[in-house]
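A quick write-up on the structure given underneath.
For this depiction, one protein chain was excluded, whereas all remaining protein chains were kept in their positions.
Note that the chains are named A and B in the order they appear, and that numbering of residues resets to 1 at the start of each chain.
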Amino acid sequence: MAPHPDRLFPIEPEARAIARRLHAAVAGLPIVSPHGHTDPAWYALNEPFPDPAALFVTPDHYVFRMLYSHGVQLEELGIPRLDGSAVETDPRAVWRRFAGHFHLFRGTPTRYWFEQALHDVFGIGERLGPGNADRLYDAIAEKLAGPDFRPRALYQRFNIEVIATTDGPLDDLAHHAGLRRSGWSGRVLPTYRPDAVVNPERAGFADNVARFVALAGEAMTFAGYLAAHRARRAFFGSLGATATDHGHPTARTANLDPVEAETLFRRVLSGSPAPEDAELFRAQMLTEMARMSIDDKLVMQLHPGSYRNHNPLLFERFGADMGADIPTATNYVRDLKPLLDLFGNDKRLTLILFTLDETAYGRELAPLAGHYPALRLGPPWWFFDSPDGMRRFRELTTETAGFANTVGFNDDTRAYLSIPARHDMARRVDCSHLARLVAEHRLDEDEAHEIAHDLAYGLVKRAYRL
Amino acid sequence: MAPHPDRLFPIEPEARAIARRLHAAVAGLPIVSPHGHTDPAWYALNEPFPDPAALFVTPDHYVFRMLYSHGVQLEELGIPRLDGSAVETDPRAVWRRFAGHFHLFRGTPTRYWFEQALHDVFGIGERLGPGNADRLYDAIAEKLAGPDFRPRALYQRFNIEVIATTDGPLDDLAHHAGLRRSGWSGRVLPTYRPDAVVNPERAGFADNVARFVALAGEAMTFAGYLAAHRARRAFFGSLGATATDHGHPTARTANLDPVEAETLFRRVLSGSPAPEDAELFRAQMLTEMARMSIDDKLVMQLHPGSYRNHNPLLFERFGADMGADIPTATNYVRDLKPLLDLFGNDKRLTLILFTLDETAYGRELAPLAGHYPALRLGPPWWFFDSPDGMRRFRELTTETAGFANTVGFNDDTRAYLSIPARHDMARRVDCSHLARLVAEHRLDEDEAHEIAHDLAYGLVKRAYRL
Partner (left out) sequence: MAPHPDRLFPIEPEARAIARRLHAAVAGLPIVSPHGHTDPAWYALNEPFPDPAALFVTPDHYVFRMLYSHGVQLEELGIPRLDGSAVETDPRAVWRRFAGHFHLFRGTPTRYWFEQALHDVFGIGERLGPGNADRLYDAIAEKLAGPDFRPRALYQRFNIEVIATTDGPLDDLAHHAGLRRSGWSGRVLPTYRPDAVVNPERAGFADNVARFVALAGEAMTFAGYLAAHRARRAFFGSLGATATDHGHPTARTANLDPVEAETLFRRVLSGSPAPEDAELFRAQMLTEMARMSIDDKLVMQLHPGSYRNHNPLLFERFGADMGADIPTATNYVRDLKPLLDLFGNDKRLTLILFTLDETAYGRELAPLAGHYPALRLGPPWWFFDSPDGMRRFRELTTETAGFANTVGFNDDTRAYLSIPARHDMARRVDCSHLARLVAEHRLDEDEAHEIAHDLAYGLVKRAYRL
């Protein structure tokens, strides 16, 4: 039961044959991963991954949110509690619980990624279930101990050309610096994600800002704070960063005058800020970040629209990123206008927009990206990083914005072993979309080949300046 | 012109063959109908249905809204006016008007259900039109007079295992009680739908509440009112109810403290309540109902987002449910939060969410149901109970929430004769969706068989505790 060579291709034989040809020409291209959440320590230290549960279950919120929705407690999956009270410590027991609920993932991309990783990385072509859970656990665990399954070996085997991590503004990037010095040929780049000093509603915001400004030796004013950003961005750039990333509740931007901005800065730092002040500060900072991007050439990514930590019980017990972040409706046309009024016509800026609100694809994002030189569309994000999600993205954006206003694929994952499967899924779905256009005589096949190459490799290199 | 055995299946031969196999294995499963609007008197009294128009036209708002949109007056269809002025009284004339406009239903599920019922129940394989209207009228009318077409005989013939009705909180459930005593083997269950005493904007609300509280011998306080609900739910449960149902303009929930709730209760009872008070009272009552569900195990259904009686002229002349209810945008992420904060993690609660806003499927409902143990997704509702509507539901929810967070099919109808056709349509569309997943190698066929069985039978039994 190896993954079928025609998986995700159109069912019609004519379109399937075209998809096969298109995919064959891009399947072997290197992986360019410009946005993700792997740990730089993996590459720097190159230590073995601990066990199958730590690899596939515990860190993957797609996995444990589904189990949780069917009554499995996070404690049973070994997710640590903030209060330190006891949780499952036996990875094999965690793995068995995953195996016992594996049927829940039928029809989901999680299932698809997992099975392809199991097959391609570990040579396992069986379907996981209670009956083979222990045997598969042992088989994976044994391999993980060997040298071929360490992070750097997998990096080579996965044919990764470059991979970006996501890093906080206070991070010293020690592992990135270590990698630079190590002489290893892999290319692992940091990404500047300043949310911890940009979002006044984050726990510890004022302390973070104080440390951040002090680190740069600046004064505790808005001007000093902006100078600290510039310094920090330059530091990230010196270690290879080509992009910044911004995770905001909305896409709101603002264009305050310096006096207003200074006053707002003081208000959000003093005690708990009013929600409207917090929103306005984030809005202003997106505009400031765009301004800096024009100077230092860092590509800007905006990921708006997630209602974070919707479940207060889980947040209190386990902290953030526990599968309880839920998408919300997002308005780009109105919210981005202050930023676009200033910089939307500036070709030196690249602002890549993501969404958790698919209604924006056709109504807002494709029309905006099909007009403003500074805008590009990021690939389907999070819940929509899936075969049907990717198909909808192409169907809803291409007719207005074309292919060249998109930027290829992001795997956006901390699930290292799934990276090749994720990129392959995107290539298959894109080739299938192109194959249908060719079979419907809306595109010629030679053009489809050029586009397939661009979607898999060319666009991401150009958009992210890699 | 019998309905084609391959209707609604994929066109591609490979996928079609898989769909055939999947459907063959579930086509004969009993019908479990956990939510609908058939009249308990039908089963209790077992009298013949009056005539073809009363069966297919007059009670079906899908039918008469379409005719009305093309200029047919409701009076011409025999819909009674509230002022008692004259309307068409000849059912044959009503039937002829339906037949004369039958072409309007091309491409709609109404057409599909009607033709399958005509064929399967009455053995008529012709397309209705002006030319055969009288002949078909006579053929149906003749059969309706016979013993095989009485409600109980059809119940058996339709292979119904259990069917739920929808009943007001002041209903004495006399027919349900009569059915229990009758010894008939059919299983007809009431459902607690308390809108008449929960929605302050309903005509007669204050009177209804007064009768409701008095019926339970409680005091006219919020606590007494809640106790009356508990008593009434227990009464419904004693006659087999396993569920409650709530039709609200929005999904808003609230968590007021007892003093606020008591004050609000008094405000909404005195004169015409402010819209915001009415909304807040409904919001609070959803939370109260969830709390009671945890105790008494009644499954909770929420049907939000219909703008009722959008057409004031029709409402004034004919009353409610005249085809002028229009969907509106609905926010689940924000509106359900107060309830979910309290009970979302409680596995004892099952809250089944419906929507008239398909944009919520992928953006809100699937992410919520794929996380909270208390939530499940109801099937496509009302205008979306259709082949393309069902396909979109699966495509937009499965990749995030899987199949097991859904609850099978609801026919939600008072059109008794269409019930087998509706369930069969759902089975065909689900099998077609599964067949495509198998043909695209995203699912194995043995798994698809298990899921098809679950979608047709297993999930509804478990979710509704039937």
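Keep in mind that, in the parts below, a residue touches a chain if its C-beta (ideal position, glycine included) is under 8 Å from a C-beta of that chain, and two chains touch if they have at least 3 such contacts.
Quick caveat: nothing in here was measured; it's all calculated off a predicted structure.
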Touching residue (missing chain; options B:S69, B:N159, B:S238 or B:T263): B:S69
Omitted-chain contact residue, chosen from B:I18, B:L264 or B:L356: B:L356
Chain B residues that touch the omitted chain in the full complex: 1, 3-4, 6-9, 11-12, 65-66, 68-71, 103-109, 112, 127, 307, 310-314, 323-324, 326-329, 356-359, 383-384, 386-389
Absent-chain interface as seen on chain A, which is shown: 10, 12, 14-15, 331, 333-334, 337, 340-341, 344-345, 347, 359, 362-364, 366-373, 375, 395-396, 398-405, 436-437, 439-444, 447, 450-451
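Please note the rule applied: only the chains that are shown with their structure count from here on.
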Computed distance of Cα centres, chain B from chain A, in Å: 40
